[in-house]
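Let's turn to subunit A:
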Amino acid sequence: MSNIHVRTKINGDVVEYVCEADETLLDVLRNRLGLTGAKEGCGTGDCGACSVTIDGRLTCSCLVLGAEADGSEIGTIEGMANGEQLHPLQRKFLEHAALQCGICTPGILVAAKALLEHNPKPTETEVRFGLAGNLCRCTGYDKIVRAVMDAAQEMRRA
Partner candidate 1 sequence: MVKVVVWGSLKPHTGGKAELEIEAGNVRELLNRLGEAYPGLKPQLARGVSVAIDGVIFRDGWHEPLRKDSEVFLLPRMVGG
Partner candidate 2 sequence: MPLDSTQQNKRDFKVVGTRPLRPDGIDKVTGRAKFGADATAPGMLVGRILRSPHAHARIKKIDTSKAEKLAGVKAVVTRADFPDKTDGDAALYDVLYNIMARDKALYEGHAVAAVAAVDARTARDALKLIKIDYEVLPHVTDVDAAMKPGAPVLHNTIFTDGVEPKPKKPSNIVRRYEFGHGDVEAGFKKADIIVERTFKTEATHQGYIEPHACLANVGPDGQGELWVCTQGHFMVRDTCARLLGMDISKLRVTASEIGGGFGGKTTVFIEPVALALSRKANRPVKVVMSRDEVFKASGPTASTSIDVKIGVTKAGRITAADATLRYQGGAFAGSPVEFGAMSTFACYDLENVRAIGYDVVTNRPKQAAYRAPGAPMAAFAVESVIEELAHKVGMTGIDFRIKNAAREGTKSSYGPTYGPIGLLPTLERAKQHPHFQAPLGPNQGRGMACGFWFNFGGQTCVSLNVNIDGTVALSVGTPDIGGSRASMCLMAAEELGIPYDKVRAIVADTSSLGYNDVTDGSRTTFATGMATILAARDAIKKLTARAAQIWGIEPDAVTWEKGYAKPAGANAGNFPPLSIAEIAAQAGATGGPIAGHHEYSADGAGVSFATHICDAEVDPETGATKIVRYTVLQDAGKAVHPSYVEGQFQGGAVQGIGWALNEEYIYGKDGRLQNAGFLDYRIPVCSDLPMIDTVILEIPNPGHPYGVRGVGETSIVPPLATIANAVSAAAGVRLTSLPMSPPKILAALDRKAAAE
């Protein structure tokens, strides 16, 4: 199988890598680039733990080939904070105790951020459907939804 040279942008930084044709973007992020924030929960696009954004669009990175990222802008959890300054979603998750084990948290934060970028004033139902692609087994989603609504409100005021 031949290797493919890929040039892309990840969290604003230009990144180049070589990967095999059948390697997923998730594998590239985790195994070649050391960006282990995205997690493999299922490998079949059902759990959302591998969520990233590709050109602003929420995507399961386990369903995208590493080669397909060529020329795109990838957003991962590692790019969410601005240096020392956490994103309001990250802060609200901590304040609301919206995580227990934390394995789904990177994916949910990426999904929530994408949701609020498209819809800055979501209703509770819209938040719930916006996050329906991200499985969480620990929290029952209650505190997650509260945290997202609270962050949305803070971001609207800013």
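These made the cut because all candidates are chains of the complex that A comes from, given by their letters.
Methods note: contacts are C-beta pairs under 8 Å (C-beta built on N, C-alpha and C of every residue); 3 or more make two chains touch, one makes a residue touch a chain; residues count from 1.
No experiment lies behind these values; they were computed from the predicted model shown.
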| item | value |
| --- | --- |
| Subunit A: touching candidate in this complex (1 or 2) | 2 |
| Residues of subunit A defined as touching candidate 2 within the complex | 1, 20, 30, 35-44, 46-47, 49, 76-78, 80-81, 86, 90, 93-97, 99-106, 109, 125, 127-129, 131-146 |
